[in-house]
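Note that this complex is displayed minus one protein chain, with the remaining chains in position.
Moving on to chain A:
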Amino acid sequence: MEIQDKENAPTNVVGKPLDRVDGPAKVTGAARYSAEISVPGTVHGVLKTSTIAKGRIASIDTSKASQEPGILGIFTHQNLPKPAKTPKQIEKWRAAQSYLPMQDDQIQYAGQPVALVVAETLEAATQAAALIKVTYQADAPIDSYLDPKAELFDPQKIQQGKADGHVVRGNPQQAYDGAAIKHEATYVHAINHHNPMEPAATLAVWEGADKLTVYESSQNVTMHQGNLAELLGMPREQVRVVTKYIGGGFGCKGSFWPHTILTVLAARAVNRPVKLALTRQQMFTGVGHREDQEQTLRMGATAEGKLVSLVHTKKATTSPWDNYTESNGKVIDMLYACPNYSTVYELARANVMTSVWMRAPGEAPGSFALESSMDDLANQLGIDPIEIRLRNYAEHDHSNGKPWSSKSLKQCYKRGAELFGWDKRNPQPGQNRRGRMLVGHGMATATYPVHSSQGTARVRLFADGHAVVEAGATDLGTGTYTVMTQVSADALGLPPDKIRFELGDTRLPTAPGSGGSVAAGTVASSIMAAAQDVWEKVVKMAVADKKSPLYKARPADVKVELGRMFLVKNPQKGETLVAALGRSGQPDIEGSGTGKYGAGYETQKFSPIEANENSDDKEKKASGHSMHSFGAHFCEVEVDPDLGTIRVTRWVGVHGAGTILNRKTASSQMSGGAIYGIGSALMEETFRDPNYARYTNSDLASYHVPVNADIPDIQIEFVPEKDPYINLLGVKGIGELGMVGVAAAVANAVFNATGRRMRSLPMTPDKMLEALRLPA
């Protein structure tokens, strides 16, 4: 049997702009999000959190609270049952934050849980939480890396030890010193919070002491299951995690946070199913954030604008325990053809919770620095921003010397420029007016890596012509249900409405979560592999079945496309999978398969390595290609020179991201990325009070995310791109790509409009006004 080659594979529904299959359930309310699920006997948990950022709890008085009706338990550090392991001791999966609150009387950050009330009703639990009286002995907290009390240190390793804190390639300092053009700039990024629509929620249901089901707003059910099992000292199969629908996550639901742990422990203690949802305010101190940070980028170039050196440093705030910071350097290392590069991270411990990945972690702020500096360079040389990028176009990945598995960036620049009308741009800053408004045009590059991943899926094809396809993946609301239905439909030759795709349950085959843009490529490949397993079995049945047109054919001579088996040499001769299965008398047939994404796929397909060496790192080394998606953003802004307001008035994004599974959901993803980026560029900022190390705008009226009126029509296109190295279907993830470079594109447009370079995000009207007051 010939395995279907995606390059020649006909598709019926893959790529089509199919409406979301979960749309009707969502708009009718039939779709239940984690906090909306109830099992019989469900009771409610409410957290009380610390008002101070540093110190200790002097006393907790629960006497009034416990008189509320229907109180089942009030847990504090004095009586909370201890888990078998703390998050710090969990090895395999790791929580983003190694510190678990409510283990002792110490307070390390504002908003840290100090008590958990469980009551029959949400109202009683809420009221009781308010009635708990906590007194503190407060110390002066450290609020950020900018605090005079803060000490910067060299973490050596960042991201919980997963990435190097120092990277050097070539001889960057020397190259910079000798460069004809030197450019140095510092970029500041405000604290951002993910702020998904759906707050994080946990419903913990124990059946006896050794069986647990958790309905969690999780971007990764396998991660939650693994962490819970280790934390509780239970076998993994005794812990089930279910997440059917997620109302956005952006990274904050992809880690293991205290509220989940506390809810599970409390549920066991009260012997009732406990549901706990963070309030919007608690979302600011419960599930991480993008850290406050500044980066300095020194860029050395030849007189023609060819980069010779990139020297990058970053300072950021981290928590008292963990060395998390986004890897801003990665994108600076790989995006252009530059022979010398270095990055160094410095962190300062402050009384804040551990920050965590937030959509395009590292790439988003890193590209803001790089792509703003590139714009300066173009301006300094008097050449077009696209031209400066073409002069430094990386024909291979200079960070590791490998060729690209595919790269369509030149096409993206070209097509984007065409769609936008880039040739009409006035390169002279501050010259373009529309009424009173200063108008500017800017562009920037987008890129995101293909992270290695793998997962499994199960396909069950029924003789009556429908199928159930399963993988323990998640759908953030971005379309996993829909695109996997499409992939399954084509793999089995069935219409999409004959497919039921199930996800979000650890009882299903293990699949990656939604994070690092790996879900689509991995899960689609797993489904394809599982379908191929079914094909093989049905082909075997057919060639042994007298009634089949394929009777007595050699399986190797049979090909399957869109659910139809036929002879390679005589395509007329064949039949559908369903027809053959129907004759067999067997009601259904099941197949399963493992799909790999990224380096693992390439090594498996092209240069298999020893099984015992099959670790991610080895795979990466063994794979011959560097794998990234690329794109280009073009935008227009209007700046009010008197009021300092900046509005984005036009947006074009053109991307190359391999096979596009659904044009509609993919475009929505890319528009969403642009909108998320515009938010961070123009308005998103959480203010941490310098004296109290506590946020002052923890709600959605004060933490501004873009509203419709902030967002113009966004035009998205994908350039056709085939990549044989990344996975069975040539799919590249698109969850984060669309955000990378967005802030720089806006800043570059603002520069073109005003002649002022904005290097501090968000670019709010006060900062714009101040810049306009200074000479250009």
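Throughout what follows, a residue touches a chain if its C-beta (ideal position, glycine included) is under 8 Å from a C-beta of that chain, and two chains touch if they have at least 3 such contacts; residues count from 1.
The definition used in the following text is that contacts and distances are computed from a predicted model.
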Next item on the list: Could you tell me which of "ABC transporter permease", "Xanthine dehydrogenase YagS FAD-binding subunit", "Fe-S cluster assembly protein SufB" or "Protocatechuate 3,4-dioxygenase subunit beta" is the UniProt name of the chain missing from the displayed complex?
Entry: "Xanthine dehydrogenase YagS FAD-binding subunit"
Checklist line | Per the touch definition above, residue among A:Val43, A:Leu80, A:Ala110 or A:Ala457 touching the missing chain | finding: A:Ala110
Note to self: Out of A:Asp105, A:Asp384 or A:Asp710, which residue would touch the omitted chain in the full complex?
What the structure shows: A:Asp710
Note to self: Given that one chain is not shown, which residue among A:Ser698, A:Asn727 or A:Thr754 touches it?
What the structure shows: A:Ser698
Next item on the list: For the chain that got dropped from the picture, name the residues of chain A it touches.
Entry: 51-52, 110, 123, 126-127, 130, 281, 642-645, 647, 682-683, 687, 689-692, 694-699, 701-702, 704, 706-710, 764-766, 769-770, 773
